[in-house]
Each structure stands twice: as structure tokens, then as C-alpha cells.
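Missing here is one protein chain; the remaining ones are kept as they sit in the complex.
In this document, chain identifiers A, B, C and D correspond to the written order of the chains, with residue numbering beginning at 1 in each.
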Amino acid sequence: MSAVATSIPGPIPGPILSLQNVWVEYGDKIVLEKVDLDIAAGSFVSIVGPSGAGKSSLLRIILGQERPTRGKIELDGAPLAPECGPDRGVVFQRYSVFPHLSALDNTVFGLECEQAPLSARLFGSAKRAAKAQATEMLAAVGLADSMHQFPAQLSGGMQQRLAIAQALIKRPRILLLDEPFGALDPGIRADMHKLILSLWRDYQLTIIMVTHDIREAFTLGTRVLALDKRRHDPHAPHRFGATAVYDIALRKDPEPEPEPEQTSQPPSEAPPQLQESA
Amino acid sequence: MSAVATSIPGPIPGPILSLQNVWVEYGDKIVLEKVDLDIAAGSFVSIVGPSGAGKSSLLRIILGQERPTRGKIELDGAPLAPECGPDRGVVFQRYSVFPHLSALDNTVFGLECEQAPLSARLFGSAKRAAKAQATEMLAAVGLADSMHQFPAQLSGGMQQRLAIAQALIKRPRILLLDEPFGALDPGIRADMHKLILSLWRDYQLTIIMVTHDIREAFTLGTRVLALDKRRHDPHAPHRFGATAVYDIALRKDPEPEPEPEQTSQPPSEAPPQLQESA
Amino acid sequence: SQGPDPKSEPRTEFTIGWSIYAGWMPWPYAQQSGIVKKWADKYGIEINLVQVNDYVESVNQYTAGKFDGVTVTNMDALTIPAAGGKDTTAIIIGDYSNGNDGILLKGANSLAAIKGRQAYLVELSVSHYLLARGLDKAGLKSPDVKTINTSDADIVAAFGAPDVSAAVAWNPQLSVMKAETGVNLVFSSADIPGEILDLMVVDTATLKANPNLAKALVGIWYETVALMQRQDAEGAAARAAMAKLSGATPEMFDSQLATTFLYADPQSAVAAATSPTLIETMTLVRDFSFSKGLFKGASSADDVGIGFPGGKTLGDPGRVTLRFDDSFMKLAADGKL
Amino acid sequence: MRWVNLHLNRSQRILLGALPIALLVLVYLVMAAQRHADNPMDKILPLPGAMVRAMSALMFQADQLTGQMVFWVDTLASLQRLGLGLGIATLTALIVGLVLGVLPPVRATFGPLVTGIAVIPPIALLPILFIALGLGETAKVALIVIGIAPVMVRDIAAHVAALPTEQIIKAQTLGASSWQIMIRVALPQAMPRLLQTVRLALGPAWVFLISAEAIAADVGLGYRIFLVRRYLAMDVIIPYVAWIALLAILMDVALTQTSKRAFPWAHGASH
Partner (left out) sequence: MRWVNLHLNRSQRILLGALPIALLVLVYLVMAAQRHADNPMDKILPLPGAMVRAMSALMFQADQLTGQMVFWVDTLASLQRLGLGLGIATLTALIVGLVLGVLPPVRATFGPLVTGIAVIPPIALLPILFIALGLGETAKVALIVIGIAPVMVRDIAAHVAALPTEQIIKAQTLGASSWQIMIRVALPQAMPRLLQTVRLALGPAWVFLISAEAIAADVGLGYRIFLVRRYLAMDVIIPYVAWIALLAILMDVALTQTSKRAFPWAHGASH
């Protein structure tokens, strides 16, 4: 699906994504427990939570990479197909780009797939146009000088930025980001923040971002979600899963949101991480 | 080399590590340019700098994984052998643990290598002792519940913590950390800070840590080093390498350091990242 | 493995190689039925018969010194061990092929029709020799036929291929190929009787040092052959067992025997060994072999000498490496074993 | 749904997998029937009835002289040789492959030699092989080993040499010596690949076994096939080959299962 085709002016009403009673289990280990979540189109959801809480797992099931053990996920009111498509973009936690393609080719790839269904390669002017677009995106993430290098020749942060460029160029309706800026220095991170916000505004993207930086979560997000365990059995730590213990809506530019609403948890039970860092 | 054997009370005088006119080049790309650096035993050096500056490359040559293209590195006054040993521990940027070992076995590994040169496995009471030590370390990084899982079954942050536990249990004289806490939430990150500081004090480790969190760099370090390019040719960006543009010594607990000294760069030319985040 | 010539010392343990062929099946049968042990015990020695599935390899192994004796045709005895400098003595002339080797054509009835065809055969073997003799008799020359070397294990299947129309083979393959529709036997060893001989040969040095080995082997051979010649239940059972050992049905085996001229009694074998036709045959064989380059590096066919009973020789008398020895068959004929 | 995402369950997989094989059997039957319509004596594509008759004689009737059931004796003999050959080759591949893969100087010294041995067709040197090792079981097992071990050694060596540098470095910082890296880092990670390599070597191993038995043997599946080939007894050959295939597939499945059980970390879905 073309990014341009989805850039309808104005936000789409109603939840674009809706999770109902979703559970994720690995063997007898419960990771996510009874997650209920409606995500409005055009929102920017930041997810925070302790390491191992299940943030990446949540993204994986929204992406369609894995199926929840129980529960329902709906996309635009229809059950989510258990496969991922160009409507959902992703930047994985462990930056994964195609090792056999140069930075430029990695970025052009999404455009080529869209425009050349058969050969998956562009030629002539189409190719030049795609390259120009990719070059621009690479410049935006600060990789203009390293366009022709293979991922193995890039530093960790550069690979991460390449993964971001690769995902952003498609302008997917829903963008899933798993600690996208974790490996970046503050300067470049600020540039990335600007970039993602401008794309989010210009293309009405819906973004779900996992981050460990609470300030980042609040600066960027229109809504901050804290994932953690509600209950904890010290003798069988794997018998209880995490769920959204905090859900804070923030007023933001693109559309006025309703008043911040909180889950039933009283503030005093907030996870220590949140308190410590906020 | 045993960790216990190196825990001499009091700091060792003189630089433990000395880099003289070190250059690192990949093909015709200059990454590090004329790096001169003396690192005192027992210091905690934080390295900051923009993505792609050459921080990981610097760690790699100190580790002995790669050789500098030019220049000399001395460890305790003797030229550094171009191979790494148990005197230098490392946590790589891209968390790498042994995929075929459970979390516990990953952590015990270092002890087994040391105590059983032939079989690299411990039995009986030695095994119990090693396991107890590893369990303690895993508990310290918050992995007590996941001891028997394979890395593929751990979340990103959990793998990162496993890598930390694995390196710390050996108490190496020089510990090289490449963004060790990047994938951790603030709560666990604070725990890790406490852990690393206590080990650093108790065992007189020399720590060199790359981080993107300027506050972390200043809180933990006795010295903060900023790597960046001094010169920049927009037409041939690869023709100039990075070097230490800032070198700030801080007064810290374990030993009083000399007054903060700065490199010749005037403060106004500090890299924007530093200014923005400090 | 070849130390300072252990062959010239007396020994008590011997290894004989054999491969599957109608005229050699008495050997494994003798082993199974205890005849080998009986004769070996009599001479206080031990004889191991070792089957080699691949005929050429059995002769190669003998040449290499791994066997003290081997079952072999007269031509291969000459071209492999003897031409290789290994002094070899034939102690038993067991039979001659009397139709066991033949030339087959598809869709033609005379050998002359082979002209211009590709003939599939084991090159440099008795098949090749048979083809040469056939062409000779039909007035053709060797360039008239193009030969394709074909492994004997695969020749039956190869002949089944549509593009193959001429082949030379021996039994049991020959009988299977002949049975296909539209296939004619246009020339066979029955047309050159006595020229393709099947022998038991042993290393000459070993023989000199251990005449008892030859005595035992000859004893085994004639007892077994006598048994299989019997037209009673016991004889039939022996032949059936041999058939089974060769992977054939009793009927097929009997038909193969029918085209094998067995020198069943030692008398006739001695007669064959001492007859001047043997020298004529060997002259033909050696000239053919030499013309095909099988006497490596030899400047003339005389370079490899052949010895016959009564001190007659063919070729260089100073370089005799293949000897026909009738003395042990004579002992059997005289009942002196 | 995209085909890349169409993961089937066990029974679907079995069903689909059986399809082309059943089709092949059908094609065979049709062709055999056709040939028999043309020539009722056709030997090349025997009908099932003939195969059953021929095989039941070999499977259930004891040989008069030896009192053995030929088919089972053949199977046992061949499996023994194959097992020995595979075992030795696997052990060689593991040890030599490991040493070559982990230690660059050893790789430099013996790599070319192993390559040389790997590319020399052993069947071209059969006379020397048999002369050196005799015509007994040793030579047959040796042919299998020489035939498959070099490829396996090279595969394991390449796999081990391609382990991420970080792991080797990491192990060294944890105090591991070359030896310890070999047995604790490289060896366990080579094991799943070893099983995979053995699986791939099964086919060639049978080829070499049969070649060896074709030349010097008096019992064995390959011996029997080459014995009856002189009579074009396809009614024996085809069931024998099918039996070989069945045995090999069982071994293949067993190896896959073993790998999954013993090395879960190598098969678990990573993310």
C-alpha cells in the first residue's frame, strides 16, 4: 500500500487498532496478561516498562509476527491477519537491516517492492526518483556520507539509523518502533525526534514506540503506556504476566485529546522506575 | 588471571594503558586520527561522542581485537599483545552472549575456564561454588528468575544484563563497556550503576565505558572523554578521523584526581551534542 | 605387504580369489559343502576362498600379491599379471567357453551387419578378443566397428537402451540379453572353440615352495566337478546350489553350463594342456593383446614369454611369466592325490 | 495470506509430502503396465506382484546351504558397514573440522590437503585402496569414510570458522584458551551443523557403500543389487533400492529429531 494513498488529510476517527483480552505465553511462562487496548488513529503511543516486561512481545503481536495465545486484535475493526504488511512498519530492537544491501539499497528496497511487483527493481527515471528519495531520507538520518557502505561497515548507531530510514521511507499507517533511538547520541537523537515528529504530523501516522527514556516518552507521545506486572508471586515469577498498569493521555499538537485518564491503579503503586525517572 | 589475585589494595600508580599517536583506518577511511591517551589504573573513563565517531573502534583496539593502523599501545608499560585475555573484560555494543549456553552457564563459563584448564568444566563442590557465585551475580543484574533460559528466550535488555554479568564475574583489571546500559529501563539502569560502582571500588577495576547518556557519563566516570572529528572536509568526509576533543577529569571517591584539565579546544567549539545534553 | 619374498617360503595358509562365472562356481560350492576343508586338511594347509564381485579387481588383487591364486581367463592371465611381470602358473584348465561369450545384434542376423555400428563391450577383455576374431572371420577390419567400453555389471541394462544395437558379452549377461525380442546371437565362442580358457592360476614362487597348495586345489576341483556332473539328485542339488550362489535360477545356470565345455576329467584337461593347439591359441591371444597395447612398453609380442608343458615356450624364453603346468592335473588323472 | 507465512501443521505436512511420492508411484505403475502390455516378459519395470514374489523369497525363505534369510543378512551387513563408515566419518569431521575451523595455523597447514583429498574421486583409486586395505570390511568402510569425510570436514571447518568473531573474542576475555574455545564454544555450536552434515552425507554414504559392495563383497544390499543386475532382475533391485531409501529416510528423520531435542537453542525461533 502506498504511503501517499494513506495520507488522508485529518485524523481517522475511531480506534485504528484494538486489543481485547490479549494474552501472550511462552510455554508455561505468561508474558502478557489480559491486555485491553484501543489505539486511536494518528496517535503517538509511547510504551515504557521494565526490561523483560513484554514490550517487544506486544509489538510483535501487533506487527503480526506472532499470534497472541488468547484474545482478539482488530485493525480498522477487522480481525488482524496473522501476517505483516506494508501498512505496518517496524524498527526492531536489535537493529536488523539486510546485510547484503548497501545503505542506499536497503533504503530503496521498500520503494522498489512497491513500484516493481515483478522484478522488485527499478530502472531509468523511476530508479533515479527512488534513489533521490532514499538519499534524502538517508541525509535526514545523517547517513549521507555512508550511503554506499554495507551494514557490516557501519557503526551500531549508524545501523540503527539505517533501520529507521528504511522504515520511515514507506510511511506506513502504523509504525512500530522498539527502542529506536537507544543507540544514538543526544545530538543525533534530537534530530531523529524532529524527523519522526514531522513525518508523524505530515502523514498522519500512528506510531507505537517502546523507549526506556521517560522524557522521550513524554516529549514525543500523545499517550504513554506503562507495561508491568500487576501481581507478583515470588515463588513462581513466571505465573503472572504484565499488562498496562499506567495509561496516560497527553494533550498534543495534531489533535486535541480528551483529558488524561488513568487506569484503576492508584498513583502510589506506580512502578518504581516511573517514579524514579519521571 | 584470577580476579582475586589482581585485587591489590590501593590504586596502581602510573598509566595502566597508554595510547600513543594511534590511527585506525578502514581502507581509505580514517576513523581515528592521532589519538594520544594515558589511562591511570583505577580510573573510570566515560567516552562520549556522536554516532560513528569511532568509540567502538577505540575499544576494539584496546581490547586487542583489532590492531591500529599506526601508533603504539602499551599496557603496564609493555606493548599490548594483539590478542585479548582475561585481564580485559568486555561488554559489546551489540550484546553477544553464547547462544548455546543457558544464562547460568554463560555466567559460569568464565569461572570454569579459569579453574579447569583442561576440561573447562567444574564438578562437585567447585561447581557448586561457581554456580553460587554466578547465581549471585545473575541476581545482582536481576536475572535470578531466568537463570535456566537460553539467550534466545530472553528479552533484549535481559541479554544485555546477561552480558554484563558474564563480564563482571571475572573482575578483569580493565573492563571495556560499549553502551552497556543502553537497552535498560531507568530503574534497572540505576541498579546497574550501583553494581558497577561497587565492583569498581571493591576490586580497583579500570573501566572504560562508552555511553550516550551524558548524565551517566558524568555520574559514573572519573574522567569524561569526548571523541569527535576536529576537522571536517564536506567533500571528502572520510579523510579526517576523530580524536579526543574533550578530556575532562572529575574528582571522585576512590582516589583524588588532579584538577580537571581540558584539551586545547576552547569550550565554544565543543560538539553540539555535549552542549545540548550536559 | 611384499616383504623380502615370503612367497618362496613354505606356508600353511593361502588365499584364493574367485569371481562369479559359470565355469568357476564349483569353487564356492566346494567351500560351502566342506570339500575345500577336506582337501586342505589332507595336506595340512588352510585355504580361504574370497569372493570378489568385480572380476577385474580380483585379478588386480592377485597381481598386487593379495591372493596366492585366482580364477582367470587365459587372456587376462597373460595381459594382467604376466605382462606385469608377475610369474604366474596355470595349474588347472577348467573349461573353455563354448558359447558363453557372444556377439549380439539387434535387428540383424549376420555378423557382417555390425559394420558401422557401435559395439558395447568390456574393452581389452575376452569380449574384445572375441570381437576381433569375429571380425577377422567375417572379413571385416577393426575400424569398421566403434567400440564403447561398458562395465560388465551394466551391460545388460545398457543393451536395453534403445540407441544400443550391438554388444559383446559373456554369461550370465549374454543369456539375459539374448532373451530380449529382436536380438540375435551372430557370433559366439562356440565358433572359436578352445580359445577362451578359464583357468586357476597361482603365483609361481608360492607354487614352488608349496606344491601342496596346488595338489589340494586340483583335488578340490575334480571332486567338485565330478559331483556336479552327476545326473542324480545330488548332482542336481550341487548345481542348484551353484546357481543360487551365482544369483541365477537352476535352469539359467544349466543353460550356461551347456555353453561351457568343462574338462570334467583330469585326463582331458591334461590333453588340452599338452596339445599344440594351446600354443596356437596363445599365439592368437598374445598377438591380439600386443596389438591393443596391453604389453606395456614391450617392443614386440615376444617380450612376454609363455611356457608350456614339455618345456616349449612362446616368446622370449628368458622372460617367461605365464606357465601352463599340467603336472598337478596329471597327478589327479593318475589318482595320486 | 502470503505463501512465506503459510505454516502448515503436522498432518497437513504429511499429507502434502506424500502427494508427489504417491504420484510418482502411480506413474511407475502406469508405465510398468504399459510395458507389460507390449511385452509380458518385460524385466525393466516389473509389476508389484513380481516384486512381492521375488522379495518374499528373499525375506522369508531361508537359504538351504546357509540357513539365512538373504534379505535380512544383506541389510545387517550393509547397515553395519554404513554405521561404521558414517560413525568414523562423523567423528573425523567433528574433530578435524573443529581443529581446522578454530586454529588458523592448522587450517593453513592441512586445509589444502583436505581439499585435495575431498576432490580426488576415491573410486578412481580403488585398486590402491583395496591393495592397501585388503578386500575385507576395512576397505569397504574406508571407502565410505574417504568418500564422505572430507566434504564433512570442510563443511564443519567452514561453519566453525564463520562463528562470530565477537564470540571468540568474548571467550578469550573470559580466560578461555584455544583448547577451551574449541571444546566449550566451537564444539557445541558445531553439533547441530554436524547432524545436518551427516544428513546431507547419507546419500553419498549409500553410494559409496554400494560401490564398495559392488566390487568386493559376498553379502550386503549393494552386493545383491549388483549380483542380480547381471540378470536385470529389477524385481529385486527396485524393492532393494526402495528399502535403502526407506532406511535412509528413517535415519534422516531420526537425525532431525535428535538435533531438535538435543540442541533446542539452535532451532528455537529467534526474535
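Quick note on the criterion: contacts are C-beta pairs under 8 Å (C-beta built on N, C-alpha and C of every residue); 3 or more make two chains touch, one makes a residue touch a chain.
Keep in mind it's a predicted model, so treat the numbers as computed, not measured.
Contact with the chain not shown here comes from a single listed residue; of D:Val30, D:Ala62, D:Leu91 or D:Ala158, that residue is D:Ala158. Although one chain is not drawn, the whole complex shows that of B:Asp38, B:Glu83, B:Asp202 or B:Asp233 it is B:Glu83 that touches it.
Within the set C:Thr15, C:Ser33, C:Asn60 or C:Asn74, the residue that contacts the chain not displayed is C:Asn60. Interface note: of D:Thr75, D:Thr90, D:Gln172 or D:Gln189, the residue touching the hidden chain in the full complex is D:Gln172.
One chain is missing from the display, and on chain B it is touched by residues 56, 60, 65-66, 81-83. Residues of chain A that touch the chain left out of the display are 1, 63, 65, 83-86, 88-90, 92, 94, 96-101, 109-110, 112-114, 117-121, 150-153, 166-167, 170, 172. Where chain D meets the chain that is not shown, the touching residues are 2-8, 12-13, 16-21, 24, 44-45, 102-106, 108-113, 115-116, 118-128, 131, 147, 150-151, 154-155, 158, 164-166, 168, 172, 177-178, 181, 196, 199-200, 202-204, 206-207, 209-211, 222, 225, 229, 232, 234, 237-238, 240-241, 244-245, 248-249, 252, 269-271.
To be clear about the criterion, only the chains that are shown with their structure count from here on.
Once the centre of each chain is set as its mean CA position, chain A and chain B turn out to be 30 Å apart. One inter-chain figure worth recording: chain B and chain C are separated by 81 Å, centre to centre, where each centre is the mean of the chain's CA atoms.
Residue positions of chain A touching 2 or more other chains, listed in rising order: 56.
Those residues of chain D in touch with two or more other chains are numbered 271.
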